[in-house]
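Here's a structure for you.
Apart from one protein chain that is not included, each protein chain of the complex appears where it belongs.
Here the chain labels run A and B in written order, and each chain numbers its own residues starting at 1.
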Amino acid sequence: MRQPMHRHVIALICLFVVIALALSGCQPVAAPTAKPAAEPPTETAAPPAAPVEPTPTEAPAALMVLDKTFTLADLEALEQASATVDGADYRGVGLLAVLEAAGVAASDVALVASDGYAANVTVADITDECLLAYAEGGGLDAVMPGMSKGSWVRGVVEIREGKPAAAEAEPPVATEAGDEPLGGPVSLVDAAGRTVELDSLPRRIVVVGRGPHMSLHLLYMFPEGRERLVGTESRSAAPSNFLPFVDARFEQVPTLDANPNVEQIAALAPDLVIMKGIVVDKTAEALAQIDIPVLHVGLETVDQFFTDLANVGAVLGNTDRADAIAAFYRSRLDRLAERTATVSDDEKPRVLLLEYSDRGGEVAVQVPAKTWMQTVEVETAGGYPVWLDSAAPTDGWTVVNLEQIARWDADMVFVVVWYTLDPQEVIEGLKADPQWAALRAVQDGHIYAFPQDIFGWDQPEPRWILGMNWLATHIHPELFDDVDMNAEVMAYFSELYGMDPAVIERDILPTVRMDVR
Amino acid sequence: MSAKALTLYPEARRARARLVVLGCLVIGLLGVSLFLGRYPGPYWTPLRALREDPLALRLILNLRLPRILSAVVVGMTLSAAGAVFQMVFRNPLVDSGFLGVSAGASFGASLAIVALGGRALTIQLCAALFGLLGLGASYLLGRRIRYGDWVLRLVLAGIAVSALYSSGTSVLKYTADPLRQLPDITFWLLGGLWAITWPDLMQVLLVAAPCLALLYLLRWRLNLLSMRDETAFSLGVAAGRERLVVLLAAVAASAAVVSKAGLIGWVGLIVPHIARRWLGADAQRALPGAMLLGALFVLACDNVARTLLSGEIPLGILTSFVGAALFMAIMMRREWQVRR
Partner (left out) sequence: MNATLSNATPLLAVQPYAAELSATEPAVALREVTFRYGPGEPPALDGVSAEVRAGSITAVLGPNGSGKSTLLHVLLGLLPPEWGEVRLFGRPLSAHSRRESSRLVGLVPQNEHVTFDLSVFEYALLGRAPYLDLLEMPGPDDRACAQRALDATGIAALARRSVPALSGGERQLATVARALAQEPRVLLLDEPTSHLDLANVRRILGVLRSLRADGRTIVLTTHDPNAAAAIADDVLLMRGGQVIAAGPTGSVMDSERLSATYGVTVEVVEVRGRPLVLSHDLDGAPDRGA
């Protein structure tokens, strides 16, 4: 009588159990390649400019032992070994030979895989049969006959001096004692008001959360940041459009899918996680449960930016560089402040900054939130942001209609164009639209597309200083006629990112759109 | 015949055996779930990692263990609450999502975050209070609707009350401080267990455990409470009072769970159904059965949510997906009219 339904139920329950058991029967997953979780990112941003190939690199390093780098050719030149275990044949370079060639003297070494997993091995236990086998796809797999399976690390990329496994209370496996600590301890208060205390400077940094590219652009101003980044999250704006020009190694950094699991972050074995936000994230709390520190950066206001800058400099151990960067920003800010001080509030032009987008075929025009960087940019540049008039408290972009725009009667209109659109076309389209053409600002010719290079200059990422300067030259042209924006752009990328002028000219300048009106 | 009845009759024996099976399944799945995750690699954490990797051990003890236990608590609570609502309101088609309880709890939590300081205790209290108000409003409104039979009326009323609360929550979101309060509210509404910690679990258990224990002890009594008032009275049952106690327990536990796990729907609707079909409609067995089945269901969904992809899948989406599919399957069976 009851069979049909209860059979289904049993089947479902069995299905759950079977899936669970089947997953449990899986072999431990092989150490992934350089991008372990890189399924195609869910949202990919089409680069606004034609992609430029990064400069080609030399022959890739296959293995790092202490400070020495070995290519595959180097390894093949050493004494080879072979072994047969459980019926499988392995061929590769003898492990003892590698250790000898690198001059390893410690009693214990750690075999480190590219995903951070490390296995401790006592050197005295290593036999002539132990080898690093050449795996398909160019990796190295440790084959250790007679030793525990835990030491059979697949995808070995590094060998370090390690502590004996019996030692307790270690920090995350990837940082082995035997490396000199980079420095520290460090204690600071981050943008979320949390006290971050680190015993030693982090070696492995992961950037996740909202708008990771903003934090990354800040991090990459420091050479240490570029070296120590071991993972990031892919969100809609693809930092791979810009950061490879700064440092080609960025392409090797593993990218997690959006909203990664805490465990997925932990799998990268980070010493520090950087997240953008001024509210403590739940993810940050969870990371705290497993003793992974989190640094929050705010980036939304000028003061926050300087605090974040100082914090990042502190955790990277390069406060000098942080000061230099701060000086760069301050000089521009001081100039802006001095010159706009002469302008009284009544004289400040009424400025409207809009975002124009046609997501999903719907044209939408929006104004930014009052606390956002866009508003700050306009104010600092000596303009009055007209959207402050409206009382609506919102958490983001607010859609406005033409009536409201007309009511505001701005002197100038700046349009931030959504990255899939061409700024020129958008501006032309707006000027041709009779409703827009009726606006005073458009009639006076004061409608501009907000400038951008690969990334827009309006966002709370470090480029805001460029946006501010540019705005100032347009809002108060007479006060800033000596400012050469081209020179500013050059200075920005060369001083802050250490990029070669030739590289800037070839890769960045073609993407700069500053004069669309 | 009479002699046979002195021992447990076959249905009861069979149901009891099935309960034991369910219990074992829950424990088994809990054990397996400890090793499912995405550290150090996708899906499976090998045993050796426990011995050799202190981070793995910390991760399992501080993140995975509270999380899978929370999934079990969520499953038990939502199913038990659903079973209680269905019996007390004599309506096999309701769960807390349909009765304004979840929406009310969300509204209460948002209110606590925006206007009352946002401390954990305040959030829980407000969630419980507004959940109860939502339930009461749905019930009273259902009695006044002039369309359809009781089953339909209650569902309609519940939907209306939920909608009202949802718009209230949206208003609160709109007025919330965008930088501090809003992310809390948004997280809350999305739901999911992705950052449950031991303190979170303890806070939930503080309320949910006694409530669930009470419901378990009253499981036979629930049968009586699903009778009409005159029948219950004739059996010496203070129906009004006992129903209130049972509803309070269900709402309080649900609110505690919703306050930590966000909105997770369909569990309270589907699981009691399946439990009744598999274990008989007697609440003495159907209630514990629903609790165990709910634990299995939510734990399995949560395992998928945190393991399948490198990103988190919101738990509510999975439970809705599976729950809605099961619901459609059940509704389309010929036996629906007869075998509820």
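Structure notes:
We adopt the following convention: a contact is a pair of C-beta atoms (placed from the backbone, for glycine too) under 8 Å apart; a residue touches a chain by one contact, two chains touch by 3 or more.
This is a predicted model, so every value here is computed, not measured.
Interchain touches from the omitted chain, evaluated on the whole complex, reach B. Residue in contact with the omitted chain (choice from B:L111, B:A157, B:L224 or B:V322): B:L224. Taking the complete complex into account, B:G280 is the one of B:P42, B:G158, B:G265 or B:G280 that touches the chain left out. Where subunit B meets the omitted chain, the residues involved are 1-2, 5-7, 9, 11, 87, 90-92, 217-218, 220-221, 223-224, 226-228, 230-231, 233-238, 242, 276, 280-282, 284, 338-340.
Assume only the chains that are shown with their structure count from here on.
Subunit A and subunit B have CA centres that are 39 Å apart.
Subunit B makes touch with subunit A in their complex at residues 25, 28-29, 32-33, 35-44, 46, 48, 51-55, 58-59, 62-64, 173-176, 178-180, 182-184, 187, 194-198, 274, 277-278, 296, 300, 303, 306-307, 309-312, 326, 329-330, 333, 335, 339.
Partner subunit B is touched in their complex by these residues of subunit A: 2, 4-6, 8-9, 12-13, 16-17, 19-21, 23-24, 26, 28-29, 31-32, 36-37, 39, 42, 115-117, 119-120, 148-150, 165, 169-170, 172-173, 256-264, 266-267, 269, 277-279, 281-283, 285-286, 289-291, 300, 369, 371, 393-396.
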